[in-house]
Structure formats: structure tokens, C-alpha cells
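The structure under discussion appears below in the form of C-alpha cells.
In this view, the complex is presented without one of its protein chains, the others remaining in place.
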Amino acid sequence: MDGVKRLSGTLGRDVRYLVGFFRARPLSVVGLVLVLIFVSLMVFGRSLAPYDPEKASSDFLFPPGPKHWMGTDRAGLDVFSRILVAPQVDLTIGLSAAALAVLIGTPLGVISGYMHNWYGSTIARVFDVLQCLPPFVVAMCLVAFAGQSVSNVIIVIALLNSPLFVRLVRSKVHSVQERKFVEAAACLGNSKWRIMFRHLLPNSLEPVLIQFPVNAGWAILLTSGLSFVGAGVRPPTPEWGAMIAVGAPLLVTGQWWVAMFPGIAVGLCVLGLALSANALEILLDPTRR
Amino acid sequence: MATKAGGKGVQGIMRPQVVENEEEKSIHGVILEVRGVDVHFTTRAGTAHVLNDMGFACERGQMIGLVGESGSGKTVLAGVLVNNIRRPGRISGGHVIYKGHDLLKVNEEDLQPIRGREIGMVVAKSSTALNPLVCVGDQIANIYQSHFEVSKEEAKARVLAAIAATGINDPDARFRSFPHELSGGMAKRVVIAAALVCEPTFLIADEPTSGLDVTIQAQVLDSMMDLIGQMKTAGTLLMTRDLGIIAQYCTRVIVTYAGQVVEQGSVEGFFQRPLHPYSKLLLASARLNTAPARRFAKMGPPPDKFKLPDGCLFRARCLVADGPCQSDRPPLLEVEPGHLLRCWKGEALS
Partner (left out) sequence: MTSVLELRDLVKHFPIMGSKNEVHAVTGVSFTIGPGETLGLVGESGSGKTTVGRCVLRLIEPTSGTILFRGEDVTHIPQDDFRQYRPKMQMVFQDPGDSLNPRQLAASIIEEPLLLWHKCPDRADRRRRVEELAETVKMTYGMLEQYPHQMSGGEQQRVGIAKAIATDPDLLILDEPTSSLDPSAHAEIIELLIKLQEERNYSYLFISHDLMTVRHISHRVAIMYLSQLVEVGTTTQIFKEPQHPYSRSLLSAVLYPDPTARRPRSYRLQGEIPSPIHLPRGCYLASRCPVAEPRCLDSVPPLIEIGEGHKVACFRVSTLDELGEYKYAVDLETRIT
């Protein structure tokens, strides 16, 4: 692709551009740092955790203190350790599910947006119907059917999320194809497929990039619900969503730390992803240089 | 010389009472004078100098054609004339003198009666000038009523007369139309009616016919000129890229480049003998034969606004530039009576 070719040919200029880019946008640096933190937790979390995140202890419902920095939950599990290890599951599921949804939804969105024949509309209708199904119930059924494992959870969530991307890309393609360069491409002799994937697709990715981190966050939350009913990750595997689900009723009784810390963690993670996606979207857009 | 703005009388135009006072009879009949205006825009990428020492004067009865290509700062100039430059733009220096007052120093409330009432503006994009939710007649009536204490009926009659005077056939129907119902030519005429309804002393027309068909353009310009003549607008500034419009409708021409005036003179004098290398290039381009201008100037981009060069702003494209052109910016000087030129090579070129 042109972007890559350009980078390798003009390395000095591009490095300087990147430095300037980040200097001017401090928030994107924040995003990048957050993502790096969570990604490294995926790798190093377990070794950094002070306690075994899956081993129950007798320190039930300790508030945050010197022994347990973020307190413990009902089973005596250290919240801090669990938060550190959770990215292994959450980020894996969140990012993979969102990425898979993008991979499924985007090409189908391009095709259904550009091909104004029966299969273009069929794709759109099929995914519209998919989107109408109650996600939670469908997820439960599919996981129950296929078996409870991380990869199945990822596939199920991706399938449930893809209609969104189909719709996003489809509507962006509708407007992009009105632009003259698409007609010019047809005039030059491009086949329909080349037009779709060489001209329309690269110009329709903007909403996808922006939606991706939000989607990853939603995947994390959906996993929590699934874990709660036993269709997702099996307890006591540390997983933010499950921790929030377990800790939510405790908020009323005053043990705020069980749900609050994982909640903040999810928020920060999604924030980091969102800021990074924003920066990435600007970086990849040649018209903003 | 054929009349540029001849007046056919149109019945029924009622003029509100205009109080003539001393300030109107200014020195040398100058109505509006711009002196040494600098405008810059502060962005993340740096400071862009959009207008640099912009200045000109409009005398009573003049129809000035201001020609500038993209990047010359035309539209920003229109904003300056009504002191309507907002952040990130800032007017960093200069004066806009109207009836003895410097509009750049007047405060906002005192500017309101001038904008629209005494200085009217025909904006370039009629699609953005009109509120899509209100019928056009009411929009113009609102403008009129905001400046004059009249009843609704009187305002409506005045607006109908203004609309009719722009050459629209069925003013009543057009009064009640919404902007999206109007064709391009009609929308432009409505915008012109709105600009002229208060009978301003000075009119700014920013690309009044861009995007219009050839025959419509001629009709709209003719109507506009007739209307200006009838309403006795004292001076007009017509901004355009089209030298044909200037040749056929204007009495004086100003050539702008990189936010500066580079040449100014009468239309006859200019079209016969443009002096500045850029003017030569513009005129040759308008005649679709750039060969005669090629030994004076070459094609190229305007100078980088973020980093204006020393010396003459045109020197990168000038083929007759030498020593002083590289280091000092030439001033705007009167090389012949009524003909101003900003060029060190003035004597050699004239």
C-alpha cells in the first residue's frame, strides 16, 4: 500500500513527522501509554501480582490497605492481583473479538454497499436480522452449543458485533461511491472488485477505526455477563467483567472496592484504546498531513 | 464609454429617509479606505500571514474589481471590511476608515448599524447565506426591520420591490419561497436583494456569480448593476477571479497577490497595459495565450503563508527580479496618475 511504501522511502521525514504529531497531541501519547501498560500486563501481569489471583484466602472483604492494596472480595481473592492478570483474558477476548468482527463485517459492508443487486441487499438484510437478535441470549445459546472456551467466546462475540461494522461500512461506502474518483476508476477500466477493494475500502475505514475500541470495550462487558451466567470464562479466572458483576451487589452494602477498581480498569483500557484509535485514524489519513 | 450601471426606473421603490451629514462628504470623495491591514491566523502549524499591508481606497462612484486567485486573501478581506474576523484570525494592524471612523477601532454595538445598513455584502455561497428553514422574503424583511423602525407591511413592500428590482419575475411567489426551492440564479438574486435592501452606501460583492450559467450570470450582473445605479450606492467592491467581469462592469481594478495589492488602476489603463509581472500573467491567462507574459513571470504556487520570504512576495515567480527584489519588500507607489504599482522594476516595466 502507498502508506507503507512512502514510509520506507522517506524514513527521516516520517520520523520527524511522528515526533511532531505526538508533541502536538498529548492525549494520543496518553492513549498509547495506557495501551502499552495493559498490553504489557498481558505478558507480565502474572509475575507482578503479589498474590495468586485464583487462590482463595481467609481475608474476606478486606478494604484497601497495606496488605491488600485494592482490598479483597468475598472469596478472599486479592483484587489488585486479579486486576493485573485480567488483561490476559479481557484484552485477548476484547481485541480479538472486535478485530474478527471488523474482518467479517468490513468486506461484507463494502460489497453490500457497492453491489446494488440481489446479493448486496441480501447481505444487508441478513445482518440487519442478526443485529436484532438479543445478543446475550444468542451468546448463551451459541456457547452452550459449541462449548465453553475462550476461542468460542471470541467467535460468538465477533459474530454478534459484525452487523454493526457491516452497517457502518455500508453507509460510508454509499457516500464514498458518489465521489468522482470512483467513477474515474470505472472509466479507467477497473473491475468491480478492484474498485471495491482498491478504491472504496481504503476510503471507508474511518468509522471502523473509531468504532473498534468502543467495540472492544463492549466485548469485554459482554464477556462479563456471559461469565456471570457461567457461559463465559469459568471462575475463578480473573476477568474484569466478572469481577464487576460479582462486586456490583456489594456496592450497596458498602464494599465499593470490589467493583470499582475493575470498573476503572475497564474504563482506562477502553480509553487508551479509543485515544490510540483516534490517533491511528489521523495518522493513516493522508489528507491530514 | 457605455454606461456600466445605467438606471431603468422601477416603480414603487420607497426609500427610507437618509439623513445627510457632514461625514458623508469626505475628503476627495473617498468613501472607504483601507490602510496597512495585516491579518494573521494562528494555528497549530504556525502563524499564517493572510493579509500583508493590504490597502486601497474607494471613491464615490467607483466600481472596483478586485482580482485574486486562490490564496490571495480575498474572502478574508471581505471579513476585514466589516470587522468580522474571528479566532484563530486576528487583525494585527491597519485601519478601515469609513465616514471618518476607523471600523477596526469601533466597538461591536456601534458596528451593528453599519453592517448591512451602510455596508452591504453579497456573499459568495448563497447556499450558506440563507437560512433553509425560513422563507426568503421573511429573511430579507428581518434584515430590513433590524435597521429601520417600520411596520411589517411596509417592510414587506420594500422587500418585494427589492426582489423585483433584481429582475425576478414573480416577486410575490419568490417572497414565499424557501431557499431550496430556488434555482442558482434566483438564489443569487435573492442574496443581492438582501444586500441592497437597506440601500447601503458601500457594497461588497464576493464572487457574486460563481457557479452560475453564462446567460444567467450576465442577467444577474446586469440586474445588480442596474440596482446599484438606482439605489445610488456610492461605491462597490466586486471580488472575482474572472477578468471578463471586471472588464465589462468595473471602472477600477485592483490586483492582489499573497495578501497584498500589487497593482491598481483604471480598467482601460490596466487592460491596455498591465505593469506588474503577475498582472501580465493574469491578463495573458484570461486571453488564453500566456506566451507574451512568459518572459515576465512563471507559473507556480503562491508563497508559503507560514514563512513569507524576505523581499518581494512575488520574486519566486518573477523572471525580471534582481537585487533589491530579494531583500526589500517594494512599497505601493503611484507610477502614473491613478495607477499604483508595487514593484521595484516599476520604471523598467512602464
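Every chain is named by a letter (A and B) in the order it is written, and numbering of its residues begins at 1.
What we mean here is this: contacts are C-beta pairs under 8 Å (C-beta built on N, C-alpha and C of every residue); 3 or more make two chains touch, one makes a residue touch a chain.
What you are looking at is a predicted structure, and each value in this text was computed from that prediction instead of being measured.
Taking the complete complex into account, B:L282 is the one of B:M224, B:I254 or B:L282 that touches the chain left out. Seen across the whole complex, the unshown chain contacts subunit A at 2-3, 5-6, 9-10, 179-181, 183-190, 194, 199, 202-203, 285-287, 289.
On the side of subunit B, touch with the chain left out of the figure occurs at residues 2, 69-70, 169, 183-184, 213-219, 241-248, 267-268, 271, 281-290, 299, 301.
One rule holds in what follows: only the chains that are shown with their structure count from here on.
Rounded to whole angstrom units, the spacing between the C-alpha centres of subunit A and subunit B is 53.
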